[in-house]
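All protein chains but one are shown at their positions in the complex.
For clarity, chains are labelled A and B in written order, and residue numbers in each chain start from 1.
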Amino acid sequence: MVSIIQVLFDGVVFGSIVLLGAVGLSLLYGIGNFANFAHGELLAVSAYVTYLLFVTVGLPFLLAAAVTVGLTALLGVGIDRGILQIHRDSGSLTKLLVTVGVAFVLRSLIRIVWASEPRSYRLPLEQGTQVLEGGIPLGITTFRYDLFMTTDSLLVVGLGGACAGATHLFLTRTKMGVAMRATAANRSLSQVTGIDTDVVARIAWALSAGLAAIGGIALAVSSGLLYPRMGFDILLLVFAAVILGGIGSPYGAMVGAYVIAIAQEASVLVPGVGARYRLAVAFVILFVVLLVKPTGIAGGSWS
Amino acid sequence: MAVVTGPAAFLLSLLTTAVIFSVLALGLNLQWGYTGLFNFSVAAFWAIGAYTAAIVTRAPGAETAFGLNLPYLWVDAFGVPVPFPAAVIVAAAVSAVVAVIISIPTLRLRADYLAIATLGLAETIRLVILNERWLTEGGQGMAVQNPITGTALANVTLFALAVLALVLVYAVLVRAIDSPWGRVLKGIREDEDATNALGKNTFRFKMQSFVIGSVIITIGGTLTALQINYLVPQQFNPEWTFFVWIAVLLGGTGSNRGAILGGFVLAFLLEVPRYLNDLIPYGNVASNSRLLIIGVLIIVIMTFRPQGLLGDEGVAGE
Partner (left out) sequence: MADDSHGQEYSRRSFVKTTGVSAAVGATALSGCLGGIAGSGGGTRTIGAAIPQTGELSEFGAHYERQSEFALSFVNEDSERVAMSYEDTQTSPNVGVTAAQKLVNQDGLPMLFAGLSSGVALAIARSVAIPNGTLMATGGTSSKISTLDDDDLVFRGSPPTQFQARALATLVSNEGVSSTAVVFINNDFGGAISEEFKSAYEQIGGTVTDMVGYESGKSSYRSQLNAATAGDPDGIVFIAYPKAFTVMAKQAFEMGIKEDVQYFANEAVKGADVSDNVDAQAINGMKGTQPSPPTNRDIYQEFIAANQEEYGREPIVWEAYYFDTTVLCALAAVAVDSYESGALKEAVYPLSRPEGTSYNYKQIGDAIGALENGEPINYDGVSGSVDLDDRGDVPGSYRQWEVVDGSFELGSFIDSQV
């Protein structure tokens, strides 16, 4: 029997990674009113750039990661300035498709530079510690409560929480953050009150890309693997988390990320369904929530 | 062996692929172009078409799902195939049922939610195809009993069937769009609330559009089964949904002729990078340039001509 506690913990760990992707995506959704399909590739690019700096060039890991986050943020700004700026007044589908184009370009560049062979940071491997062990017999089954953790996974959870907290502080305590919330709520009104919505959009891209970068590096560390499709492969789950939480609400995205990830891990507990249908389980959960609350958990509000 | 061979045969196979893409694009165009439905489940219905046709037409003696074994393609006494046999009808029926089931929870959602919901459902369908081996032989894949393969005019026959399908679908769509039903669909795309206010049950119309579009996509799937003769679940991954979307958007949203053109352009776009292999020496660059070119093209087209080649200005980007 699988331990439910373990499943929950694994869900929280994976959820933290999804969160790092989902919060950024949600921000951009709120400000620009479009789905950024290039988001997954930003995760992938940052994982590879960190690989370049850490493995190929030899910088210490944290330095490589920090530099990468900065570079990816700049890349985000560049994409906004270079391409999305032209489309400020285009419809959301046009913007979505442009980001699909950007995503294809980024992915093919990754493949051209690094080829398709998988890579790894080869960080030191550590065995987890058995924190809890045992089970309570309940009739024919046993309720197991074993729990195995690694410091890696705790760090990822902590990182997710820290970024979520930092985003919250940014949105509520800084001038730019407030401006961002205003723009997301009502763009024209914000422009009237003197907020430079272009700058807001730029900062939103930088923030979104930066969070994506952290997410991408965390993903590569947690799975131990880099490969060109890694961004796209997680994008569907990130979108599901954003929608579950309510488009445009970063807080909803946080909740959505954990729900989706836990649902995936919990698929193993459903007899007859099992791990192979885990993606389907995540979507069923999404559906059920949307049936009950069609605008998502946080209903699209930013507060 | 074959009557048509050589470069002509290659061109014929490319054209067949293009025609099949056009059929898929016509289906999606009904759903998105005319009704404004953000349907991302194209690949799933494409799969349902291919697999259903293959499943119900297993050779005698092979294990069949539910014991059904319907003949695939009859060739009558004069050697001319009888147009559209039982398998396609069964596939259409199956996809209609699945489309109805999918549309009930999703069509009431707002646009981008619909996209992800349909994408998730499509992935679930693909997982069912992958995991339910008693039905589809799962990951191992399933052979298609295709009586026209190996005959002298195989490629020509396939092309003819594909064109026939295209013509029939197009004729039906043109009629439908010009009818009162079609006008309601356009009304829903422009402003659903207003249409509702006028007393039309928009949900019912959306469902009809979704179901008919999905059936059209399924027909494309049966043609694909005839074209490739061996089906594996990995064939039907979500990237193909994006490609068909690109076909519709490039060709022109809301225009049936645009959808046909888009199908051809898509087939062309996917094949041109092969020729770059001869020009570019670096293997890596050449094989990855396909994606690069498509990406750049999408950006360029959406920036300079977002309504696609033949679309109306009015539908651009909404």
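The criterion applied here is as follows: a contact is a pair of C-beta atoms (placed from the backbone, for glycine too) under 8 Å apart; a residue touches a chain by one contact, two chains touch by 3 or more.
Quick caveat: nothing in here was measured; it's all calculated off a predicted structure.
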From B:A96, B:L130 or B:L297, residue that would touch the chain that is not displayed: B:L130
Which residue of B:V23, B:L231 or B:V244 touches the chain not shown here: B:L231
Touch with the omitted chain, as defined above, among B:A143, B:L198 or B:V300: B:A143
Residues belonging to subunit A that touch the chain removed from view: 1-2, 6-7, 10, 14, 17, 111, 115-120, 122, 124-128, 130, 148, 150, 152-153, 219, 222-225, 227, 229-230, 233-234, 264-265, 267-268, 274-276, 278
Absent chain, residues of subunit B that touch it: 1-2, 5-11, 13-14, 17, 130-131, 133, 138-141, 143-144, 146, 149-150, 154, 224, 227-235, 255, 257-258, 260-261, 264-265, 268, 270-272, 274-275, 277-278, 283, 287-288, 290-291, 309-310
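Here is the rule we use: only the chains that are shown with their structure count from here on.
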Cα-centroid distance, subunit A relative to subunit B, in whole angstrom: 31
Touching residues (chain side subunit B, partner subunit A) in the complex: 105, 108-110, 112-113, 115-117, 119-121, 123-124, 127, 130-131, 238, 242, 245-246, 249, 284-285, 288-292, 294-299, 302-303, 306, 316-318
Subunit B contact footprint on subunit A (complex, rising order): 35, 83, 86-87, 90-95, 97-98, 100-109, 111-112, 115, 236, 239-240, 243, 247, 276-277, 279-280, 282-284, 286-287, 290-291, 294-296
